[in-house]
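Working notes, structure below.
One protein chain omitted, others in place.
To keep things simple, chains are lettered A and B as they appear, and every chain counts its residues starting from 1.
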Amino acid sequence: MRRFVYLILALPAVAMAQGWGNVGQQKEEVFTWAKWWTEPLFSGFWMAWTRATLAFFIFIFAAIALMAVLELRRPGGDERDGILRLTTTRGDRLFISLLGSAYIFLAWLGLVGLPLWAPLALALAWTAFCFWKV
Amino acid sequence: MKTENQRGWLFVLPVLILVAFNALIPLMTVVNYSVQETFGNNQFFWAGLRWFEEILRSERFHAALGRQLLFTFTILIIEVPLGVAIALAMPRRGFWVPVCLVLMALPMLIPWNVVGSMWNIFTLPQIGLLGYFLNDVLGINYDMTQQPVSAWITVIVMDVWHWTSLVVLLAYAGLVSIPEAYYQAAKIDGASNWSVFRYIQLPKMKRVLTIAILLRFMDSFNIYTEPFTLTGGGPGNSTTLLSIDLVKIALGQFDLGPAAAMSLIYFAITLAVSWLFYTLMTRDDQ
Partner (left out) sequence: MKPRSLVPLIYILFLMLPIYWLVAMSFKTTNEILGGFSLFPQEWTLANYRAIFTDPTWYWGYINSILYVSINTVISLAAALPAAYAFSRYRFLGDKHLFFWLLTNRMAPAAVFALPFFQLYSAVGLFDTHLAVALAHCLFNIPLAVWILEGFMSGVPKELDETAYVDGYSFPRFFATIFIPTIKAGVGVAAFFCFMFSWVELLLAKTLTAVEAKPIAATMTRTASSAGYELGLLAAAGVLTIIPGAIVIYFVRNYIAKGFALGRV
C-alpha cells in the first residue's frame, strides 16, 4: 500500500523531469479566410474592430456614397409613387431595403436559425423589389 | 419654395459632427460587440451571430418584450382617449386657459427619477397618501413592492399621470385652430355633438394626434428611469421592461455581447417607428 502511495507521489516528479513537454510549443498557425475576417483588427482597442464588421460598415457607407453620386449625376432623386402608396426617392428605397433585410435576417435567426443563405436570398429579392416597385 | 444650395452642408456640419460622434461611434461599437465575446481587458473573440440567436430565442427577452408591448399598448389605450376627452372639455379662451396649461405641463418637467421617487412615496402602505387610503380606508390589500399586479397598476397610473398631458396639450392645440365659423355652421345645420366631433374636431386633430400617438409609443417604448426608480423592475421581474432588462445585462452584468445584440434588435424596432413618424410628418407638411 505504502509503495503504491510513493509511486503515485513519484508520478508528477517523472513528468516534471520531462521538462515542458509539448505544453509551451506553439501550435502551427493555420491560415484560414474565416479567421482572417474575424480576428481582432487592432488588438486591445475598445471598439473591437474586425475585418468583417469593418466590411459591413464600408458596404453601408459605399451604398450611401453611391446614392450621393447618382443624385449628383441625375438630380431629383428619381422620385416616384410606388405600389405601397409611398413617394420614395432612391435614398428612401435604399433605407427601406436595408431595414427590411435586417428584419428578414432577424426573423430567420429567431425562427429557424443558422445558416443564413435562405434569408440572404430573400433579402436580395426584397431589395430588388424595393428598387423596382416601391 | 426652397432654393437649391449646397452651402446648406456647411451650416449643418457642426450638428453632423456632434451627433455623429455621439451616435455613429457608439453604433459601430455596438455592432462590433454584438458579434464577439469578451472576458474583459479589451480582448475579443469572434462569436458570430450566436448572441443574436440566443437573445431572439431567450425566454427572458420574449418576456421583457411582451411586458414592454403590453405596457405601451395599455398606456396608449388609456392616455389617448383620456387626453382627447380632457382637451375637449377645456375652455377655449379666458383667464383659466394658461393656468390649466401650466399646471398640466408640470408633471412633464419633473426629473424622471423624481417622478419614480414621488410615486414611491405616494404609494407606500401606511406612509403614502394613496397607500394609506387604499389599505386603511378602503381595506384593499395593496403593496406595490410585494404584489406584481399592484406594481403593474402603479407603473401604468404613474405613466398616465406623467404623460397624458402631452396628449391633452397637442389635442388642445389642434382644437383651438378650428375657426369659430365651423361651429356656427354646424349649429345652423343642427348637428349633434357627436357629428361635430366626428366631422369637424377629429379631422382637425388628426395630425396632432398622429404626432401624440407616435411620440407616446416611442417614449413609452424607451422608458427606463421612472419604473426603475419606482419598482426596480420588481417584484421579481414583473415590471422589468425592455430598457431595464438591457441596462441590467449591459451595465449590471457587463455582458457586452448579448447586450449589444439586444441593443441592435431594440434599435431596429426604434428605427422602423421613427421612419413611420417621419413619413407621416413630411407627407402632411406638403
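In this section, contacts are C-beta pairs under 8 Å (C-beta built on N, C-alpha and C of every residue); 3 or more make two chains touch, one makes a residue touch a chain.
Note that this is a predicted model, so its numbers are computed, not measured.
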| said: Given that one chain is not shown, which residue among B:N113, B:Q147 or B:S238 touches it? | reply: B:N113
| said: Among B:A47, B:L134, B:I156 or B:L170, which one touches the chain that has been omitted from the display? | reply: B:L170
| On chain B, what residues meet the omitted chain? | 2-9, 11-12, 14-16, 18-19, 21-23, 25-27, 29-30, 33, 85-86, 89-91, 98, 100-114, 117-122, 126-130, 132, 136, 161, 164-166, 168-170, 172-174, 208, 211-212, 215, 218, 221-222, 224-225, 229, 242-244, 246-247, 250-251, 256, 259-260, 263, 266-267, 270-271, 273-275, 277-278, 281-282
| remark: Against the hidden chain, chain A presents residues 46-47, 67-68, 71-72, 89, 91-92, 95
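Note that in this section only the chains that are shown with their structure count from here on.
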| query | Just curious, how far off is chain B from chain A if you go by their C-alpha centres, in Å? | reply | 32
| said: Going by the contact rule set out above, which residues of chain B touch chain A in the complex? | reply: 25, 28-29, 31-33, 35-36, 38, 41-44, 46, 48-49, 52-53, 56-57, 265, 268, 271-272, 275, 279, 283
| task | Could you please specify the touching residues of chain A with respect to chain B in the complex? | result | 38-40, 43-50, 52-53, 56-57, 86-87, 95, 99, 102-103, 106, 109-110, 113-114, 116
